[in-house]
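The complex appears here minus one protein chain, its other protein chains still in place.
We call the chains A and B, going by the order they appear; numbering starts again at 1 in every chain.
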Amino acid sequence: MKKVFCRPKSMTDTVFHYCAGCGHSITHRLIAEVIDEMDIRGITIGVPPAGCAVLAYKYFNVDMIEAQHGRGPATATGIKRMLPDRVVFSYQGDGDLAAIGIAESFHAANRGENITVVFINNAVYGMTGGQMAPTSMLGQKTTTSPAGRASLLDGHPIQISEVFTLLPGTAYIERCTVNSPAAILKTKKAIRKAFEYQLDCRGFSLVEILSPCPTNWKMTPIESNRWIDEVMSKKFPLGVLKDLPAGEAKKGGKTP
Amino acid sequence: MNKVLMQGNKVIGEAAILAGCRFYAGYPITPQNEIPEYMSERLRQVEGGVFIQSESEIAAIHMVVGASAAGARAMTSSSSPGISLKQEGISSLAACQLPAVIVNMMRGGPGLGNISPAQGDYFQATRGGGHGDYRVIVLGPATAQELADLTMDAFDLADAYRTPVMILADGMMGQMMEPVVFKEPKPRVYPERHMMRGAGTGKHKIIRGLILDPLEMEEHNWTLERKYRVIAQQETRHELYRAEDAELILVAYGTGARIAKGAIKRLREMGIKAGLFRPITLWPFPTAELRELAKRNKDFMVFELSTGQVVEDVRLALQGYARIGFHGRPGGVVPTPAELANVIIRQYDPKQGIAEHQ
Partner (left out) sequence: MMVKTIFAGFGGQGVLMMGFTLAHGAMSAGYHVTFLPAYGAEVRGGTANCTVAVADEEIASPIASKPDHLVVLNTPSLYTFQNRVAAGGYLFINSSIITVDSSRHDVQIVKVPSSEIAEKLGNPRTANTVMMGAFLKKTGLVAPDDYLGSLEEVMGSKKKAIIEINRRAFAAGFEFLEEST
């Protein structure tokens, strides 16, 4: 009989530590499947963040190097500049990318570093126990916004992907989610496209993924998936936000 | 006031509020998240309270610089990697002679490390930590009660000397609950003239660390140095535990000192007369007090949750007048009192003294 489903080769057989219903697990698998399908396991280097995905190096069967919190794109830049023919991806949460590491992310994007950032937007700080994130929704109650996020005190949820479209160095930006089978397939396509753009030296690619965190949202996995549709994606609309044609992208992107 | 059972991190938060802290900025990091969480709630309840979850530790400490300059009692907290990021701002606070309280709930290892209790940031804390020729007053609490008392004292010391003060504890102290009685805070003494509130019609004020004139720069550094010398003479604190009749003196602070006390109990049950010298101020280190002990004690044993940091200060204090043994275990596993007692039994012979650490 033909085997139609198995563990991607780019994934180790370590059991995930993620909570039930967490978007990290799905996304990990998608990345590994894409790496398998593109047959780039041997040339891929991943940079996991400080965040719930801090242990990602145990799960991916590819080279991985830890970055300090928020510094992933800087570390990835260093790797990519020295090894321009490798596929380098930085995996980051919303705190990691949009708060402490915004400078590193913004400038890597602006330089048009030819890397891919997989951006898990779960509207909270998962790892540290559910504090407010730069992408938390207005009114969202977290452990550091006990009265709900208030724009006057805490600012607005940051639409990183939209902001990054303004930078000439960015080639491809798409926002996806993983809350349904159809959405998951779309996300996989987006990740694949980002990696392909990188191989094509087109510049900075970013795949934002609206990702459930049932534990800190204090919802069931099903309620979490619904919340993404009904609340989160209203502020963070899904879809391709930027896709530079090949010719143009080369100008913005850094060619090795 | 009543005795309450409270988690260490929250004790710090409450003590800060009682001491009049009205500004807190911080960035989440385990094992101290309960501090920002607690402050986010309490600063909302008190008049004039401001809580900011900053985008990074670098931002947090610089927000504290601003709030302190404006005259607020200000605090930030973090754990090891975040404290590394704050060093730039701590150096600024020292240079600009601004008071502030910084809490470091240390965790294990260099790099990201892990969140288990450790004392590996001792050098960073007691040697200034950031760039430049400066010191930070460092307090090393060992109980929840001390977390409360020393947090309040930290604000007073910071104001008195216009300098940053650090509370140096670890994840175990932060997570553990113990009974606490909050003392009555002292009224704040901090002259208006140090605050930057707008010149009005008067002369404008400048708060700065940038001093281009070389002679002036040197003089500024000497000013700071003179201040540190006063602090070193007047502010050292330590605790002696069962030291009166002790033949072997353990030296340990914070969580390490708790474990040492447990070991001392065991050692005494086995007939070894051991006692403890516990530095409470880690900078200034109670050098003179420890040296005084060496007049009658010839055997010292340093214990720390790091691989040889406190022991250097003990060597500097004892200057060869006594034998110094050492046991250190770096971040990862918290050693038990039994382990420490066993190590000491192996290294210490009441007739020949302690085996010296090289």
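FYI, contacts are C-beta pairs under 8 Å (C-beta built on N, C-alpha and C of every residue); 3 or more make two chains touch, one makes a residue touch a chain.
Bear in mind the structure is a predicted one, so any value in this text is a computation, not a measurement.
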Completion exercise
Considering the complete complex, of B:His62, B:Lys261, B:Arg278 or B:Arg329, the missing chain is touched by B:Lys261
Completion exercise
Among the options B:Ile115, B:Leu224 or B:Val302, the absent chain makes contact with B:Ile115
Practice task
Kindly state which of the options B:Pro185, B:Gly308 or B:Pro337 is in contact with the chain not pictured.
Solution key: B:Pro337
Exercise for the section: Just the residue numbers, please: which parts of chain B touch the chain that's not shown? Expected result: 3, 5, 30-31, 114-115, 171-172, 175-179, 258-263, 265, 334, 336-338
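FYI, only the chains that are shown with their structure count from here on.
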Fill in the blank from the handout: CA centroids of chain A and chain B: separation to the nearest Å works out as 38
Completion exercise
Listed in rising order, chain A residues that touch chain B in their complex are 50, 54, 66, 68-70, 95, 99-102, 125, 127-129, 131-132, 134, 143-147, 154
Problem - chain B to chain A touching residues, read off their complex - result: 27-30, 33, 36-37, 40-41, 44, 51, 53, 55-57, 81, 111-112
